[in-house]
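Right, one structure below, let's go through it.
== subunit A ==
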Amino acid sequence: MAIVFQKPKSLTDAVLHYCPGCTHGIVHRLVAEAIDELGIEGRTIGIAPVGCSVMAYDYFACDMIEASHGRAPAVATGVKRSLPDHVVFTYQGDGDLASIGLCETVSCACRGENVTIIFINNAIYGMTGGQMAPTSLIGQVTQTSPYGRDAKTQGMPIRICELLSSLDAPAYLERVAVNTVAHVRQAKKAILKAFRNQVEGRGFSLVEVVSTCPTNWGLTPDKACQWVEEKMIPFYPLGCYKDRTQVA
Partner candidate 1 sequence: MSSKVLMKGNEAIAEAAIRCGCRHYFGYPITPQTEIAAYMSKRMPKIGGTFLQAESEIAAINMVYGAAASGRRAMTSSSSPGVSLKAEGISYLAGADLPALIVNVQRGGPGLGGIQPSQSDYFFMTRGPGHGDFHIIVLAPATVQEMADMTRLAFELGEKYRMPAMLLADGTMGQMMEPVVLPEDTVDPESIPATKPWATTGTDMKRPHNIVNSLYLKPEELEKTNLERFGRYAKLEREECRWEEYMMDDAEVCVVSVGITARVSKNAIVAARKEGIKVGMIRPITLYPFPKKPFAKAAENVRSFITVELNMGQMNEDVRLATNCSRPVAMCNRVGGMIPSVDEVLASIRKEAK
Partner candidate 2 sequence: MTFETIMAGFGGQGLLFSGKVLAHAALIEGKELSWLPSYGPEMRGGTCNCSVIVSDDPVGSPIIAHPNILMVMNEPSLDKFEDTVATGGIIFVDSSLIERKVGRDDVAAVYIPATKMAKDMEATSLANMIILGAIVAKTGCVKCETVSNALRETISARKANLLDLNLKAVEAGIKFIKG
């Protein structure tokens, strides 16, 4: 009998700890598929963040490093400079990448390090139980913005792809979502491209994945996907923000 669907080789057999309806599982799969398709598992090193995906080191079958909060791009730089022929990726959430580690993110992008960053933006701190993230939307109620995020006192949400697109060095910046099948297909393409760029030596690639957090948003998985469509995507428009790989 022909096998038509199976778990990517680059995922281990460990049972994921993510909540029902959380899209981390989808993105893990897309990353693993990209690694499989490029045949790079044996020479890939992944960096896990602090946040919900902290235990990603148990889920990816390649060598993994657990970084301190926000420092994954610096750790990735250290690995890439040590093993330039290897493929190095980080997998980070919004608190990790866009708040506490913003300096490392911008500096890594600015140096044009030849690494791949997968950035999960779900507008909330999931691991610690639903606090305001740098990407939380205006009016969004969280544990630390109980009256809704107020721009006057809590500032505006940060758009990472737009911010980084002002830099000269990054090779590829794209924002995708995984709330619909069509979006998942686009996300897969973007993630594959972000890894291929590195294999081809094209430089810094970052894919921002607009994701869900049904548990802390207080929505069913289905409603959460709808919320992405209606609230998140209008503020975080999907698309490619930089692609220097097309230029010869």
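As a selection rule, all candidates are chains of the complex that A comes from, given by their letters.
One rule holds in what follows: a contact is a pair of C-beta atoms (placed from the backbone, for glycine too) under 8 Å apart; a residue touches a chain by one contact, two chains touch by 3 or more; residues count from 1.
All figures in this text were calculated on a predicted structure; none of them were measured in a lab.
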item	value
Selected neighbour of subunit A [touch, this complex] from 1 or 2	1
Subunit A residues touching candidate 1 - in the complex, by the definition given at the top	12, 41-45, 47, 54-55, 57-58, 60-68, 71, 74-83, 86, 103-104, 107
